[in-house]
Every structure is written in C-alpha cells, then in structure tokens.
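Of the protein chains in this complex, all but one are displayed in their positions.
On to chain A.
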C-alpha cells in the first residue's frame, strides 16, 4: 500500500483509538500550570543554565535582543528621551525636550534613554552616564541598590552582605569578575524557582511590601503572580534614608496607596530626621535652578496599571506582554517582553478582543497615547516655568511682601507636587494606555500645581516677574539638548544655556570605566 492509502487509514485508526481511550474523560476546571523537577541548583543565576531544559522559552526570551523596531510612541531603540531634534537612534519625534532642565542637578540630566529588552539590562546599566565613570577612585557615586532590578545575582549578594550591601558603591560590582553582563542580566531566576520553575519573587522590596501589607506569596492566585513578578521592578521606589532604617535599602512607597496623591503624601515623611526625632519630607535631590527639594518618579507601571481598566478587571501584565504562542504545536508563554504594538496582528489583545481587528485595537491605543503625550509636553513646559518663577523669586531683591516666605514655601511645594505628578506619567511606560483616565487626571493636577506655583512666586515678587512669566517659556528657558558628565567639565559649554550656567564646573577628568572595563591601571587606585 502506498502512503496516500496508509495515512487516512492510520488517521482513522488513531481517531478511533482517541475516541475509545480518551473520548470519555471530561476536562477539569481546575487549571494546573505545569511544574518540573529540573535538577537546576536553587542558587543558579545564569540564563544559559536553563537553555537545555527549556529551549523554547529560552529562544523566545532571546528575542528581547531586538532593538531596532519603534512604534508610534514607544519601541526598543534606546534613543535619548529628551532629544526631539536628531533622527533615530539618537533622538525621536515623540521625545520630551525639557527633561534635562527638569532634572537639573540630578543624574537623570546626564542620560536617560528609551528602554530595550531585558537581555540588555546590565549592558545598558554599565554604559549609562548616570553612574559616574570619571572618578579617579573608580567609584560610581551611587549605591549598589542600583543593581537591585538588573540581575538575579542580587540573591547571591544579599545573602553574602546582608543589609550592608545596599550602601556599597555601585561600581564595586561592575567588573567582569562580579557579573556576566549577558548571562546574568535579568533572567529566568528573577521570576522562576530554578528547581520547579514555579513563579517566585527574588525581590527584597516587594517581599517587604507583601509582609507590610499582610500578604503571603504562597496564598496568592496564579493570576496575581502573573502581575507581581513584573511588579518586582516596574514600580516607583526610593532608597531608605539612614535615619529610618538600613541605609539605602529600596522601598516601594505604597503605604498610603498607589496613586500620585498617595505617594505625594507618603513623601511628606520618610526623609532625614529633624531635631524633634521625626522624619522630615523625603528629598531625592534639590533642583539646581529653583532649589526646590524634589521627588523623582521611576517607572510606576504597576501602580498606574493596577486600578486601570485592565488591571481592575484582573487582567495581568503577562496577559498582554507574555501571550501564549504555539511553537511546534506546543503552547508556551511568549518570553519576549516588549511593546504589544509591534505585532501587526495584535495577537496578544485578540486573545480577549477576538471580535476586533488589529487596526481598530491599534487606533484605540493611539487614541489615548496621542492625548496623553500632548498634555504631558504641556505639563512639562509649565513645570519648567514654575521652576523659573521660583528661581527668579528666590533672587528677587526688591521690596518683599510681608507674606513672602509663606508664599514661597507654598510655591516650592507646588513645584514639587506638580513635578511628581507629571513624572508619574512621564516615567510610566505606556504613554497613558495602562490607565487613560488616571493619566489625564494626573496631568491635569500637575498643570494646576505648576500654575499655582507660578502665581504664588509672581505674587511674592510683587508681580515684577509677571512680564517674564507671560513670555513663551522656550524663549526664557530653552530646552537643554546635550548634557553629560564630560560636558559638565567644560566651563564654556555650560555658558550656552541660562540653566546650565547654574551648574558647577566639574574638575577635568578622564573616563575611568568603559562598560565593565577599568581603563586606568589598578596602581591609580588610592
């Protein structure tokens, strides 16, 4: 018999066998995710150690290397997020031109880029100008806490050093002898128990939060875990002030709630303790132009999302960012965590929105993002104006009104609050989509606060700065396009912008670190 006869016969026989053997067993509605006995050591941190047992997930994860595709507002090209002048890969049409001004005096003014896949996390970390690479002592001038969301080696280091780890210098762990940039970047062990591959937390600050809020990881649903593994890192955080606990240990500021107003209220405390023994307001840095004690927001993706239309309905991060894909007939979770907008078919969305076309879904995402981006730019412009108003009012030496100090205290508070609010939106990575109404509301409050700051500072100067405040802010304070640790060593360069003039000139120094390589010999170490 030839093949054309055998195949249908075989198929028929198989069908009958299936009918006879399996055809009477009903499904169970208790869904059980597969678990394994891998034999991989509990302390394993290398991605390559998981490749043999999980080739499909590994291959899917390696797709995170892609860093060429942009969407309308996001994507994977690490362009400078303030640069709307240069073409890709340096700048992008939907950049935020005032970021360097707004972060004046803080490391974010040196470099802040669009994100790329997890596979690049350590690589991008050791190349960012925010960490000092010019110190003759080789120090980064930032705490080792900065490693917290970059590598599963955190488990090794925390076990080794305990709470002493956080306040060590970040560059102590930078060299190739400390970490393999490719193999020990964010990987399997950050979300999986290597022995069983069950979802697990590696994150100290998230475990702290679960403890503080009376939750037990082992009692949480699989659905909640599919969000919380991301919430280990895609959250706003701060470093503990030494007056209040282990120095520079990371904390998620969620005790009042996860909305911008809750977080703003939280940061009225948790700073350095005053003479009365009570913690004062927390301050990330003092803005170099306005001298206001500022709060920096960092990627509050989880906080934004959890009470949005999807989050409140119980949809998890993984539902959209790790959709099930069928490869070689096997259904696995995609481990390519990237913009769902890259897929022309929008398949992740259509697991639920099966009745919608990809074009329609895309247009609904853009409907939100376009509005959020436009208002975000306006909120940032007004925030710059608020800093400038306070800066001018600080320097005002004319006849002051009686309530000058009260007006200025309130104006500074409004600058701080206005910026916290727009930064909550700006630092979040969905350009509004994760929570459209909260995004627009947050920007509205930001505009209100910055506007109030301008009005108060204007009043404090007997309205003498009103003519300046009436001008287009881009004429008064032009956006700072270029700024780096190297450029700050150049006194002439700093003269080119009214706000960079304010910055101190850094001492001339050569670069000491290039990625993981120390350029100067060890002999140069003090």
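In this section, a residue touches a chain if its C-beta (ideal position, glycine included) is under 8 Å from a C-beta of that chain, and two chains touch if they have at least 3 such contacts; residues count from 1.
Methods note: contacts and distances are computed from a predicted model.
Of the candidates "Phenylacetate-CoA oxygenase subunit PaaI", "Type I-C CRISPR-associated protein Cas7/Csd2", "Cytochrome c-type protein" or "Short chain enoyl-CoA hydratase /Enoyl-CoA hydratase", the chain left out of this view carries the UniProt protein name "Cytochrome c-type protein".
In the complete assembly, the contact with the undisplayed chain comes from A:333, out of A:178, A:196 or A:333. If you put the hidden chain back, the residue from A:86, A:351 or A:517 that touches it is A:351. Summarising the interface, chain A meets the missing chain with residues 11, 15, 18-19, 22-29, 31-34, 221-223, 226, 313-316, 318-319, 323-324, 326, 328-333, 347, 350-352, 354-355.
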